[in-house]
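Right, I'll just put the structure down here and ask away after.
One chain of protein is taken out of this complex; the other chains stay put.
Going in written order, the chains are labelled A and B, and every chain counts its residues from 1.
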Amino acid sequence: MEPVVQHVWGWLIALYLFLGGMGGATMIVAHYFYASKREKSLAAPGALASLIMVVLGALFLILDLEKPEKFYLAVIKFQTSSWVFRGTMILSGFIVFGALYAAGLLPWFQWVPWAKSERAMDALGLIASAFGLLVTTYTGILLGVLKAVPFWHSPALPALFVASGLATGIAAMGIINALQGLRRPVDERVRFVGYCTTLSKWAAIVVGAEMFILALYYYVNMFGPAEASSAVSMMLFGELRRSFLAYLDFVLLGAALLSMLYHVRKADLIAGRDQSVVKSCILPLGGAILIIIGGLLLRRTILEAGVMTQFAP
Amino acid sequence: MTRYGMIIDLRSCIGCGACIAACDMENETPWEEGKRRTYVPRFTFGSYPNVTVVYMPRLCMHCENPPCVSVCPTGASHVTADGVVLVEHDLCIGCKYCVVACPYDARYVDERIRSVDKCTFCYTNRVLKGEVPACDATCPGRVRIFGDLDDPNSEAGRLAASGLAKPLRPDLGTNPKVLYVPKVKSI
Partner (left out) sequence: MASAKIARRDFLKVAAVTGALATLSGPEDVVIRTLKRVEARALGPQEYTVPGLCRMCVNSCGTFFRVRDGRLRKIDPNPNNPANAGNLCARGQAGVRRVYNPDRLKRPLIRRDKSLRGTWQGFEATDWDTALDEAAAVLKKYIDAGEAKSIMVGGGWLPCGVYKPYVVAFAKAIGTPNFVGSPPPLCFFPKAFAWTVTIGAGGHPHIRADHEYANYIILLRRNLAGSIGVPYAWQFARAKKRGAKIVVLDPRMSESAALADLWVPIKPGTDLAFLLAMGHVIVSEGLYDEEFLRRYTNAPMLLRADSNAPAKTWDDPDTGKKKYLVYDEATGEAKAHDEALRPALAGEFDVEIDGETVRVKTAFQALVERLQQYTPEWASQICDVPAETIVRVAREFGTIKPAVIDPGWHDPKYQNSVQTWRMVAILNALVGNIDRPGGLIFNAAGRSLKSSALPDARADVQWMKKKGIIVSTAQPMILAYYDAIVNGDPYPIKAAVLTGGNWIRTLPDDRKWKEAFKKLEDVIAIDVMPNDTVSYADIILPDTTYPERDDPMFGVGFSPDAAVATSVRAIDPIYDCRPMIDILVQLADRLGKKDAYFQNLGAMLGVDGAALKSAYESEGIAGIRRVQVEAKGVSYDEIVAKGAVVLKARDQLIGTMPYKKPLGTPSGKVEIYSLKMAGIMAKKGYSEHWDPIPTWIPPRVMDGVGGNVFYLTYGRSPIASHTHTADNDLLASIGRPEHFGVWINAAKAAELGIRDGDMVKLTSLATGQSVVAKAFVTDGVRPDTVFTVSAWGAESEELKVAKGIGGVALNKLWPMHEDLFTLLPNAMTQEVLVRVEKA
């Protein structure tokens, strides 16, 4: 039987899932820099970027609606069984707490009362991060609960999306870190080079986890229902092969780049060599961008591999 | 309690497509874009000369546990008291979650009304007026038998109770109210 693929969700939803995943994770990484390093110069732009990503993602979701002007119905009708409704709640929570948190970090909003209290900010950051994790996870659950698409209907899918979300969130923070580092004089840059090293390590680890989940997910699905195995073979051998391989190439190349830099820099540090701008900032920038593009390609490829349940008499 | 459903008797389906045409005309579906509420795929099994061909009419299963309804964020997808799954076009915002949530590929987006749409069993335009759905009304093979599955006096109810008619993919847990009598050879 010719596989029938879902055809109603395209680029806009892929962008939404991607931005939601990346945005949610970015908040977590941003909060790490506040909570453990009190590094507002990363936490503030990180939280802001995270918010913008999620809001932009939500915008793409709304744009994908047939009636964007009626999007509010998804909120006010309170259909609690729907993951779209639950998603709007999660997104709203994230946006509210993320905004409160970001306000406390951003220089323009330092007048807000909680900006002065580190405890309040820690709490807010934790809540925002928790919502961030929810947003990231939710993008996977949205697809994962659908029995109609056996390939999606797997606990590995949310796990994969979380891993990919974290990888892209770390990469996003890597970009912010690199930009912050570049703006600063050489002596101050050392701190950001340190962060860069940490982020690079994390990225490599998370991408490793992502690959592990992906391998398990695909391998098990090859023996799964016919629809799921045909989805996998579409990606490995069929018409989605190119975009799937592009995803792998981007993510692995990005992670390889970062991990290479991490080792090079570690060697530099041990040898007491200078931290060059190119090594510390420009190259990680490239790796991060590759991982982020890969994250988008993953969402798109997974959506395109949405082989619907099939029936034979 | 009325529980509307349909029995599809694969034994006498001749794949003539009358149901498709009747539905498209009755419900003014966007058939010109290839979007329709019912369709009849043809399956060929075996190789020459041991070949079996089965025509399998497909439509919304009007599930008792409809995934399309539980995923709908606005309540546009709903079930009537007599068990018909409908979409309220004014409430539908077109998120299409129901389209991917339906395991039976029964839903499409009607761009003219910017809403998801699907088989209604001709609920408002025929059933509430005491008629059967357009596909049932026209079917030359009497393949489609609409009726109250809980009514032991109706043909649909009898077939449903007989166990002869079976749901598609019961493993999905959707509990369809469209049931299929399988095709078997009597020689």
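Definition applied: a contact is a pair of C-beta atoms (placed from the backbone, for glycine too) under 8 Å apart; a residue touches a chain by one contact, two chains touch by 3 or more.
The shown structure was predicted, so the numbers you read here are calculated from the model rather than taken from an experiment.
Asks: List the displayed chains that the omitted chain touches in the full complex.
Replies: The undisplayed chain, in the complete complex, is in contact with B.
Asks: In the full complex, which residues of subunit B touch the absent chain?
Replies: 2, 9, 11-18, 20-22, 24-26, 28, 31-32, 34, 42, 44, 46-49, 51-55, 78-82, 86, 88, 123-125, 127-130, 134, 137-143, 185-187
By our rule, only the chains that are shown with their structure count from here on.
Asks: So what's the Cα centroid distance for subunit A and subunit B, whole Å?
Replies: Result: the chain centres lie 40 Å from each other.
Asks: In their complex, what parts of subunit A are in touch with subunit B?
Replies: My answer: residues 4, 6, 8-9, 61, 64-67, 70-71, 73-74, 77, 79, 81-85, 88, 142, 145-149, 306, 308-309, 311-313.
Asks: Can you tell me which positions in subunit B touch subunit A when the two form their complex?
Replies: On the subunit B side, the touching residues are 10, 43, 54, 56, 58, 67, 70-75, 91-97, 99-105, 109, 111, 114-116, 168-169, 172-173, 180, 182-183.
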